[in-house]
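Taking it in order: structure first as structure tokens, then the write-up.
Omission of a single protein chain aside, the complex is shown with its protein chains in their original locations.
Here is chain A:
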Amino acid sequence: MTRTQNASPETRQSIPTSKAARPAKRPVGFSRWFRATGWRHLVGVIVIIYAVFPLLYVLSASLNPNGTLLSSNGLFAKIGLDSYVTLFTSPQQPYAAWFGNTLFIGLTASAGTIFLGALAAYAFSRMRFKGRRFGLVSLLVVQIFPQLLAVVAIFLLLNTIGEIFPVLGIDNQIALILVYLGGALGVNTYLMYGFFNTVPTALDEAAKIDGASHVRVFFTIILPLVSPILAVVGLLSFIATTNDFVIASVVLVSPEKQTLAVGLYQFVSQEFTSNWSVFAAGAVLAALPVMALFLYLQKYIVGGLVAGSVK
């Protein structure tokens, strides 16, 4: 409840000013403007500095040719693309491989997550069967225990399986993807289930009367209609897999098989200060596509999160 106290003084100011501004006398003085909206800009500028500074810093560091941590403190003092070249040519860090691995693992895992989640959400939303409510509740309950906590067991399980089937063992990306798919049902199914429920059942009933099978209804009627939530779930699970360090670092051992999170962390933890600009270049390249996609889709994400949580 301390929250209320934190936020309250500001609202107290903001609302009277908004009322005072309405019958405003013509000549708008600076102090009046400041009381109405000017201070908001001040807050905005401060917050923007806080929000953007680290990003500008990393961009500047990445453009600093062969910069160390210390020399990166002069923002945009030197500009060159040397670090980006080093990133792709130095044998120390197989950056291109990390990038490719991250894309491969992330895309495959999120495609699988979308598909498995949508199948389950369709069943829960459109069919009535014994154990349905139990299934929904237990999906929620299982999700309470994150896979992260079972990482030791996952490691030992893959170790054992790997002795028999090397394709599914430690240091194999397929194994990692399968582990991620273990979390395909759960929160995602919930988000989708909520969205599936908003699609009127009259649509698929009409299709069934016209002779469409359930498979056809699922693929040609339901999936296109729920594509916004599919995009959201896909993006969320892509972000989750690219951000995962714990399981990826345990499963993927050899450098050329690792993902960006694991590779960049190990690179920077070994040569923290001396190769800072190379790391920064790697960070910029890794972040740009994700950020672009994110900004493009952010409306849906927020909408999906709010809708899913309320449902």
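Following the convention adopted for this analysis, a contact is a pair of C-beta atoms (placed from the backbone, for glycine too) under 8 Å apart; a residue touches a chain by one contact, two chains touch by 3 or more; residues count from 1.
The working rule: contacts and distances are computed from a predicted model.
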| item | value |
| --- | --- |
| Complex member absent from the view - protein name from UniProt, among "Maltose/maltodextrin transport system permease protein", "HMC operon ORF 5 protein", "Serine protease" or "Acyl-CoA/acyl-ACP dehydrogenase" | "Maltose/maltodextrin transport system permease protein" |
| Per the touch definition above, residue among A:L107, A:V199 or A:V246 touching the missing chain | A:V246 |
| Selected residue (touches chain absent from view) among A:A111, A:L178 or A:V199 | A:L178 |
| Residues from chain A at the interface with the omitted partner, ascending | 2-4, 6-8, 10-12, 14-16, 18-19, 21, 36-37, 40-41, 43-44, 47-48, 50-52, 54-55, 57-58, 61, 68-70, 72-73, 115-117, 119-120, 122-123, 127, 129, 132-133, 135-137, 140-142, 144-157, 160-161, 163-165, 178-179, 181-186, 189, 211-216, 218, 239, 242-243, 245-246, 249-250, 261, 264-265, 268-269, 272-273, 276, 279-280, 283, 286-287, 290-291, 294-295, 298, 302-303, 305-306, 309-311 |
